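Heads up, one of the protein chains got dropped from this complex, but the rest are sitting where they should.
The block that comes next holds chain A.
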Amino acid sequence: MPPVSRGVVHGWLRHDKKFPHVWCPGCGLGVLLGSLVRAMITLGLDKNNVALVAGIGCTGRLPVYVDVGSVHATHGRALTFATGVKLAKPELAVITVMGDGDATAIGGNHLIHAARRNMDLTAIIVNNQNYGMTGGQYSPTTPLGARASTATYGNIEPPLDISALCMAAGAGFVARSTVYHVTQLDDLLAQAISHRGFGVVEVLSPCHTNFGRQNKLGSQIDMMRAFKEQAVRVERWAKLDGARRAGRFPIGVLARRDEDTTYLEAYGAMVERAMAQGREGQS
């Protein structure tokens, strides 16, 4: 795929929104913003046919910068708003962007059920291992023992594997990447968006101001370097034994089923059955 030029990306950003953005300098969310825009451009999407829906949190602020129909919903509920948009206007590409707290704590139930239904949506879940916007409290993805502003003595709750949860719940496309692996991220986002049915990309991103500082992980550069060292392409991951997997995680396409019936396909078939039965006139 030919690279997308900066000028073209620029054309998809909102310049009447008072830039600079709200994020800390060096936050991974800026990288994701660029990656998402490049993915949409690469897919040849029409700006008028995209709805970008987010919840609340640092991640939730992303849609405001993109020149498409954008919705900043309530905390945890982006997938529910998106479900309504998609059902009402199936021709739109509906993409949700959520933080790990947003998607798996307060919105965990919606994530499970959107995946189970194989709802025709894309879910981009930014995993920065804590609640960024509210000041670095522990989230469902905070590692055991890590410090957070509500885990002064170290986190005692085992972390959730977002991708594994989505696979178990039935998502037809699940991928993981990091904001260090930008080229791969561009590609995975494009694959998830073009996937029929529910497509998930878990994106690891450094929150150096909160999680990094509390756990002495160094600067955002150091945290990026750690992603580089810990991430293993899924093809190679399969060949690693248990000992060599410790402290590392697989990136790439973790699950892909293209044959599944999507929610909208099932709904369309139901409409045909309902119309054939002529149930319209009866209450």
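In this section, contacts are C-beta pairs under 8 Å (C-beta built on N, C-alpha and C of every residue); 3 or more make two chains touch, one makes a residue touch a chain; residues count from 1.
Assume contacts and distances are computed from a predicted model.
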{"item": "Protein name (UniProt record) of the chain left out of view, among \"Tripartite tricarboxylate transporter permease\", \"Dihydroorotase\", \"Pyruvate flavodoxin/ferredoxin oxidoreductase domain protein\" or \"D-lactate dehydrogenase (Cytochrome)\"", "value": "\"Pyruvate flavodoxin/ferredoxin oxidoreductase domain protein\""}
{"item": "Chain not shown: contacting residue from A:G26, A:G69, A:G154 or A:G218", "value": "A:G69"}
{"item": "Given A:V53, A:A146 or A:V253, the one touching the chain that is not displayed", "value": "A:V53"}
{"item": "Contacting the left-out chain in the complete assembly, out of A:V9, A:L43 or A:L87", "value": "A:L87"}
{"item": "In chain A, positions touching the absent partner", "value": "14, 16-18, 47-49, 51, 53, 63-64, 67-74, 77, 80-89, 91-92, 109-110, 112-113, 267, 270-271, 274-275, 277-280, 282-283"}
